[in-house]
Every structure is written in structure tokens, then in C-alpha cells.
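One protein chain is absent from this view; the other protein chains keep their places.
Entry: chain A
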Amino acid sequence: MRFQLTEDQRALQAGVRELLDRRFGAEALRAAVDEPGLDRALWRELGAAGFFALRLPEADGGVGLGLPEAVLAFEEAGRALLPGPLTATHLAAGSVPGAATGETVVTAPDGGLVEWLAWADVVLGDADGAVPLRSLDPLTPLHRVAHQGEADPLAVLLAAAEQLGTATRACELAVQHARTREQFGQPVGAFQAVKHLCADMLVRAETARAAVYAAAVTEDPADIAAARLLADEAAVRGTRDCLQVHGGMGFTWECEVHLHLKRAWARSQRGGGITESEEVLAADLVA
């Protein structure tokens, strides 16, 4: 047993992070919020880097890696707040022409919502009668659809991976702020009340990490449901605590914390309800 990242997995993680830092850094994020839209050039660049074709066999022009590697890439996407229907396009690689290379943007309804409908080239699943809504997350345009649909376990796990990235990022942002912001003559992070918020953020993120990575290895439905619950909790509570640590600044549009929280809320709607995952895990106890 060696439940740690391999050298190759670390390199992949660093590579994706470097690409996203370069192509979707703080300025690009700001610009995307001001003018929502899908950056087709970035999408093709992701395709060229193998983001969508990661799990496709090499014989089919893919990278030939597995679910653990996909989870690491999606964790980085979550961390960077990368917009777009990443999961649907990734899962369509190999079956929808052009998805693997990032030429074709694919979306799919999930949990009564469909994201990026107006920008997508292909919609997989039943999006009949889709009605646009004013999306709470400025980086995720949404339509409502009548059809609830079945949750794809892989989509659930990839969403959990993105939530994990968000949880980790939220903890980092909170710690950065707590180290530098001074009140009463010392960094606010020297106060235990703030310190303990940050510690709890890390504990939730690291517990979720173990669950998400393990589910990527086993692909067991109960493991995936567990990963989803813990990653949702780590992301949603983590971003809220991050906002709290930022104080008044956290409540502003300018500070990026609200974008992480809103995305965490948006993702937690995916993959069926929370209660569904809880029921899967309850049923597993008496199986």
C-alpha cells in the first residue's frame, strides 16, 4: 500500500497548476467576471494539454491515464475557479467528436440545471424547455430544466475533486489574510478565534482529500458518495469561514472570496441531492 501521490502524479498536478496560473490567473478571473463568456482559445489549450483526453486510451489519441489523475486535474481547476462545462466535456471525450481536443464544448443537464447552455456546441441529455435564470455564480451561466436526470458517479466524483480544490484554496486565502491583516497591534491570525477557524478549514479539506483520492482509486459507489459529502462540506463551510476571516473585505464584490463560495454552492447542486448521497451511504451499512 502506498496511498500517496506518485512522482508522475505530482508532476501532472504541478503542470496543470502552472498552465492555469499562466492562462487563468487573477487578472483573467477578474476579466471573466466583468464579461462572462467562454474563452475558446483557453478551451483548446486545455484540450491540447490533455485535460479532456486524460483518461482516453493512447490508441484513441488520449493520454491514457486514470481517474486519480483526472481527479488531480479537476482539483486544480476547482482551485483556479476555472469556468466552463469541464465535467461534461471531459466525460464526452471519445464519444463526442472534438470534445477531447477542446474544439467542441459539451454540456449536460445535472440536478435540474444545465450550465453554459448558450455557449455549448453539444448538449448531452434532455434539456428540453430550458429556461435561463439569473445565476448566483457570476462565472456559471445556468438554465433550469424540468428533467432531473440520473447522476453519473464519475461526474459526482469530478465535482467533488473541484470542491476539494476550492476548500484548499479557501484555506490558503484565509491564512494569507490572517497573517497580514493587523488589528489590535498584531496579525489577526495570532488570535485563537481566527486561528481555530483556519485549523478547522484545513482539517475538513484534508479529510475530504483522503476520501476523494480513495474514491478515485476504488471507484466504489459508497466511496464516491462519501467523497462528495465531505468535499461539499469542506468547500462550502471552508469558503464561508474564509469570508468570515476576511471580515468586511470578504463581503465586497472586489475580494475574490465570494466567487469561491458561490461556485461551491453551485457545485453542491450537482450529482443529485445531498440526501441522495446520504441514503447511498445508509443503504451501504445494511447491505
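Simple rule for what comes next: a contact is a pair of C-beta atoms (placed from the backbone, for glycine too) under 8 Å apart; a residue touches a chain by one contact, two chains touch by 3 or more; residues count from 1.
Please note the rule applied: contacts and distances are computed from a predicted model.
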| item | value |
| --- | --- |
| Undisplayed chain, where the name is taken from the UniProt record, one of "Phosphate-specific transport system accessory protein PhoU", "ABC transporter ATP-binding protein", "Acyl-CoA dehydrogenase family protein" or "DNA protecting protein DprA" | "Acyl-CoA dehydrogenase family protein" |
| Selected residue (touches chain absent from view) among A:A211, A:L243 or A:L261 | A:A211 |
| For chain A, residues in touch with the removed chain | 1-6, 9, 68, 171, 175, 178-179, 185-187, 189-192, 194-196, 198-200, 202-203, 206-211, 213-214, 216-218, 222-223, 225-227, 229-230, 275, 277-286 |
